[in-house]
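A single protein chain has been omitted; all remaining protein chains appear in their positions.
First chain written, first letter: the chains are A, B, C and D, and each begins at residue 1.
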Amino acid sequence: MLLFLFEQLLNGVQFGLMLFLLSAGLTLVFGIMNMINLAHGSLYMIGAYLIATLTLTTGSFLFGLVAGVALTAAIGILLEMSLLRRLYDKDHLTQVLVTFGIILIANQAVQEIWGAQPIMISTPDLLSSSVPLIGDFEYPGFRLFIIAVGLLIAGLLALLIKKTRVGMWIRAGASDREMACAMGANINLVFSLVFGLGAALCAIAGGLLGPLLSINVGMGESILILAFVVVVIGGIGSVQGALAGALLVGMVDALGRTMIPMVLRGFLEQGLADSLASTLSAVSIYLLMALVLYWKPQGLFSR
Amino acid sequence: MKSRSLVLWGIILLLLLALPAIAQAFGGNFYVGFATRVLILVLAASSLRLLIGELGLVSFGHAAFFGTGAFVVAILSKELTAPVGLLPGTDSAWIAWPMAVLVSALLAVVIGMVSLRTKGPYFIMITLAFAQMTFYLFESLKMYGGDEGINIAHRSRVGFGLDLGDNVTFYYVVLAVVALGHLFFHFVVGSPLGRVMKGIKENEIRMQALGYRTYWYKLMVFAIAGAAAGLSGALLANQNSYASPNLFSWLQSGHLLIMVILGGAVSFWGGAVGAIAFCLLEEVLPHLTKYWQIAMGVFVILVVMRVPEGLTGLRFRFRLPKGGSVTPVVKLTTSEVKNG
Amino acid sequence: MAEQVLSVKGLVKRFGGLVATDYVDFDIDDNQIHALIGPNGAGKTTFVSQLAGGLHPDDGSISFYGSDITRLSMADRAHMGLVRSYQITSIFRNLTVYENLAISVQSRLKSTFNFFGKSAADRLREEVAAVALRIELADELDTLACHLSYGQQRQLEIGLALALNPRLLLLDEPMAGLSPDQVPWFVDFIKSLKGKDLSILLIEHDMDAVFKLSDRISVLVSGKRIFSGTPDEVKNSAEVKRAYLGD
Amino acid sequence: MSLLKLTSVEAGYGASQVLFGIDFQINEGEVVTLLGRNGMGKSTTIKTICGLLKPRRGSVRFNGAEVAGMATERISRMGIGLVPEGRRIFPNLTVYENLVAFARPGKWTLEHAYKLFPVLEKRKDNMGFQLSGGEQQMLAIARALLTNARLLLIDEATEGLAPLIRQEIWRCLHEVKKEGQSILVIDKYVQNLIDLADRHYFIENGRIGWTGSSEQLSEQPEIWERYLGV
Partner (left out) sequence: ADPVKIGFIGSLTGPLSTLSTDMKDGFNLALKHKGGKFGGADTVIVYGDDQANPDTGKQVYERLAKSENVDIITGMAFTNVMLAVAPAAFKDKIFFVNSNAGPKELAGASCNYYYFNPTWHTSALSEAAGRFANQKGYKRMFVVAPNYQAGREHVDGFDKEYTGEIAGRAYNKIGQLDFSVEIGQIRAANPDAVFFALWGPMAINFVKQFNQAGLNKKIDLVTAGFAVDADILPALGDAAVGIYNTSQWSPDFTNPVNKKFVEDFEKEYKRPASIYASQGYEVGLLLDAAIRDSKGKHKDNKVLHDALMAAKYDSVRGYFKFASNQNPTQHVYLRQVVKNDKGQLTNKTVSTTPVHADKSDPYVGECKIAAQ
């Protein structure tokens, strides 16, 4: 029983870090550059498709990952330079609408290029086996890998934002772009690169989640809302916040799905308990978000 | 000037009144139904515009009220045949529609009480969260149809010998309701309350310093907008003879938002114009091209980039001298500026 | 002894380790202009925010005309007649001067929900006109606030507060940013406000203005009130010179 | 050769023109002021110099190179430091970060700045938005100094500062001047400016009205009356 709970906790952590991979890029662009980018999910989709295709044609997951991430970053930068850059000083609604337009375009374009059928990346062989953790309890190696990469990226990003000059420029440019330019920072360039970084993180998420999740048109939207939830719970713009939010969401989701049915079955008739439990666990993360925002209207890691 | 706008309004009114006849002449009951649907969405979009344009509250959960209104009508009609709920069912419009308004207003009060503590993007997301909760709730409430929704046997009854089952009659009733709704909005916006709303949108802290408990004002307008969206949902349930949990989905909220921005949130008719444009696009584009989603995306982007104030802003293009600007919708900043 | 408008006892506000208001006792008498001066970061704005209700003190009490208002909201205080203006101009930039003032007046008249009364509308118009006259913006009623000159915006800023018929006006650096030629006008203007039933708490770094205007001056340093007296006493205090005025 | 030279510069916002042909120059090592009433175009001139506003006509030459139309950050990197009107410190950076993020190597170091404004060191881990108005102003000045620019543009730096600090700032500007720093100052304390600056320009309705040295200005109080109303 204890082991079971531990496993579910680990599942929560793992799911949380999956979400973090996606939220990290989102919180960069949303929080730090103050831009709501719905097309984030599209970049995730494009990344996954590119990596899957490159992996399939070259046979090497590593090559597919690296090349796919680079390509997606390039697409992100191109998108930023051609269109999105003009949105920074617009209101959030405008950003929402334009990036929604991009979603429409991206979805249909991907469907035309790759077809409507879902496609596949298989797990790289090296990571496809399970790793014994405690006694005979095994956990999929690939999921452990995701946990590791998630934590690594969290650390690197926090360093970049907090400790480097570029990080300061990014934040300065976010709050007062004109002034940051007047102080000598090339904010245009910095923002393009940040956007590229956000896109690259999307692609990494796409590549790492690809072997676990279905790769299909519209895959971005289903996970985008979750990513926004994570970002908002954590406090917009805070990388630690995104990490904390992601872990919290992952945990609540996993434990909710585990515990609620167990508890409800204790005193309710089976059918009712099952359906009620599944409803409750479906709304659990939204409930979590509402509670967090009620308690801290600016998210957990707000300034 | 004054008389010219009167003439314009006269023409629009005449067109709206004559629409069923025109549509039937061009061979389609379908277009009457389509126009009815558009009118219903106009009401919903205008209610959201009231929140965004006048109060600066961007709600991403407006579908919650829209859906609630629809389900109130549907559930009441369902209970008619199988009374299991607390209330006896009814198919009278005089009971069902006000109930829809009331229940969605109540829901808006509850959601608003929590959501209005937050600001900007947090408000956007928390309203989305509540809408998602209602979505999952209705999707799994087997008692009320679950994900398959509720079919409504026949449209609400209004008496006076009017049969809403007839599409043309229903069109006129909807037209009347939607027109009344807009008269009400117009009245609110022009009243002292409207001025308070503008003040809150511009500078909420200052409003507090001037003696306004802004929270309650926001809550009240949120409830009004929720109620109007509920009414429009009730109409839609009638129109479709059907209510499904999809009405609560975030896509539905998103579509309403898009209508408002497309039309222009700062202008009174922004919601209406946006709803009409959006519905027309949805209806026409798939006929024109296989790649209609791309076309839609490009259109949306073009409108927003070229006419930032929305379609209603085009009107200004011909009046204002070059360089004249229209005040933009609130910019939501993540960091609260230190005041004083 | 004159009636006491405001009486503050042992007020404390901490930001983390920093004590921004450090057990301050403070009184304002009726019909007086009381100036609050002190070095930058002394806690003047913080103090005013607590009086107005924008910040909640950690300790101490505030009473206004004898009733305890420590826990009241900003809005309630405004209705009681305790009104502040802002250091950074904080008007409704996209509304006309008329609408700006009307918002304020209708708050006082509580006529926001008086939708139909013809007399209410007329009353509102009259009152707005009266305030506009007082702040010398009567000719600009239909101008958008953002199109006013800087000085006029500062006038409107005070007009918003004035329209509430305050009994105590908290002015945070009302003359900040004005060019030298506008200052004398503004000084006279503020002086003209004082009168029956209106006291003013003034924060200002322009010492000429402070000395000209105030009946009493208190000096705040590092969150503590170190001195209180008439303008002459303040001018001659060595302590104040050292901490604030220089020579 | 002059360090900065503006010739018939015209600029404005949207439909409204503010500057109608500004001519002036600053030589290496010189301190120059720009004086005028509210809304005459002082700040607009400064924005035009550092590229925040593109001039519609005329030329801005800095250090011999034409900078009109150049990207703001490039102009800044050529050696222009700005203390903007309204402080505009970065609210979401700490005091320390505000200082070091844009610092360039040179005479001015962090220690140096902390010595000038000790309160900044005390508040170094506070976020910009937590500072009091005056503290923000000090931070803005220190931030500009740390860029070690060849030309400092200072727009109303003493606004909202306590008299004691004001004196401190004047003292500091004198010191900076002694070290050969070129400065363009805008301020409302004319007497202090006369003590500090070499030359003065009066601006009225977007044009330069009067220009002359400090001696000339102190001998002609009617100029003050005419342009400043005092």
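Following the convention adopted for this analysis, a contact is a pair of C-beta atoms (placed from the backbone, for glycine too) under 8 Å apart; a residue touches a chain by one contact, two chains touch by 3 or more.
Just so it is clear, the structure is predicted and the values come from calculations on it, not from any experiment.
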Given that one chain is not shown, what are the shown chains it touches? A, B
Where the complex has a chain not shown, which of B:68, B:244, B:267 or B:312 is the residue touching it? B:244
Residue among A:217, A:232, A:248 or A:289 touching the omitted chain: A:217
From the list A:74, A:116 or A:263, pick the residue that touches the absent chain. A:116
Could you tell me which of A:29, A:179 or A:282 touches the chain that is not displayed? A:282
Could you please point out the chain A residues that touch the chain left off the display? 4, 7-8, 11, 14-15, 18, 107-108, 111, 116-120, 122-123, 128-130, 138, 140, 142-143, 211-219, 221-223, 253-254, 257-258, 261, 274-275, 277-279, 281-282
Extract the touching residues of chain B with respect to the undisplayed chain. 27-31, 33-34, 37, 136, 139-140, 142, 146-149, 151, 236, 240-242, 244, 246-247, 249, 251, 286, 293
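We take it that only the chains that are shown with their structure count from here on.
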Distance-wise, how many Å sit between the C-alpha centres of chain C and chain D, to the nearest whole number? 31
Using mean CA coordinates as chain centres, what's the gap between chain B and chain D in Å? 51
Sites on chain A at which at least two other chains make contact: 175, 237, 303
Spell out, as numbers or ranges, the residues of chain B touching 2 or more other chains. 335
What residues on chain A touch chain D, complex-wise? 165, 168-169, 171-172, 174-176, 178-188, 237, 303
For the complex, give me every residue of chain C touching chain B. 45, 48-49, 52, 54, 73-76, 78-79, 83-84, 86-88, 90-95, 99, 102-104, 106-108, 111-115, 124, 160-161, 164, 172
Which residues of chain B touch chain C in the complex? 187, 191-193, 195-196, 198-199, 202-203, 205-214, 327, 339-340
